[in-house]
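The other protein chains are all here in position, but one chain of the complex has been omitted.
Up next, subunit A:
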Amino acid sequence: MNLIDPRSIYALWRRDVTRFLRTPSRIIGSISMPLLFLVFLGFGFSDAAIPGLPAGVDYLQYLVPGMVGFTMLFGSSFAGLSILSDQDVGFLKEILVAPVSRTSIVLGRIAGGSTTALVQAVLILVLSVPLGFRFDSLLLLPVAAVFLVLIAVTFVGFGVALASQFSDSEGFGLIIQFVIFPLFFLSGALYPVESLPDPIRILAFMNPLTYGVDGLRAVLVGSAAYPLFLDFGALVVSSVLMVAIGTYLFERVEAV
């Protein structure tokens, strides 16, 4: 049982992608919320004076990287949490009884979840163009892709770690309300975290998505709160950490 088994990782990736592509309703569902936010907030606040917004950046420009981050956060976390849906339908046992290391199972899930989250984020990015979004530089898009991958890996790992703490998908609603949404609001996706009161701002600084959104903003819009290498470094650390924690906790999941 190799710690890292490419064939099994591929099988798990393939399964996630097949399932994702087979259900168009799931794709539409996954991008409809960020798209609605984008349309209503983007237009609704287009003339509002939002404190701390960088000069010369209108709100839609500011919002698009945030919504891409939001899409990644939801897409990736749900992919990690889908271990629980597999548990509900019994399929997790089929995976756990196979001669495959838990590490490979987590890596397979991360590969699959990152891919599907990336597809969603790219769709949002593309759909934002007709709404009026302008890329600062198309040459920097590969850098944006790097950031997207790092965000995906971080939050799939995070989802796996969370899923390991529950025994079925009943905790889903709680997780969304008390974990995922706070992460979203505390990430600078909608407004600069500088405007938040101090104690809450500290939480925002501990949130990997803050650096993800800021990095995306730097690359896509050309305006950022922190240096790019700081965003990049923080995300590398968080993805390594989350994969390690996710794997560690998943190792301890009892199959039955």
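In the analysis below, a contact is a pair of C-beta atoms (placed from the backbone, for glycine too) under 8 Å apart; a residue touches a chain by one contact, two chains touch by 3 or more; residues count from 1.
Following the convention adopted for this analysis, contacts and distances are computed from a predicted model.
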- Protein name, per the UniProt record, of whichever chain is missing from view ("Daunorubicin resistance ABC transporter ATPase subunit", "Methylmalonyl-CoA mutase, C-terminal domain", "Thiolase family protein" or "Acetyl-CoA acyltransferase"): "Daunorubicin resistance ABC transporter ATPase subunit"
- Message: Among A:Ile4, A:Met33, A:Ile50 or A:Val89, which one touches the chain that has been omitted from the display?
- Response: A:Val89
- Item | Among A:Ala98, A:Leu141, A:Leu174 or A:Ala244, the residue in touch with the chain that has been omitted | A:Ala98
- Sites on subunit A contacted by the missing partner chain, in the whole complex: 1, 5, 7-8, 10-11, 14-15, 18-19, 22-23, 89-91, 93-100, 254-256
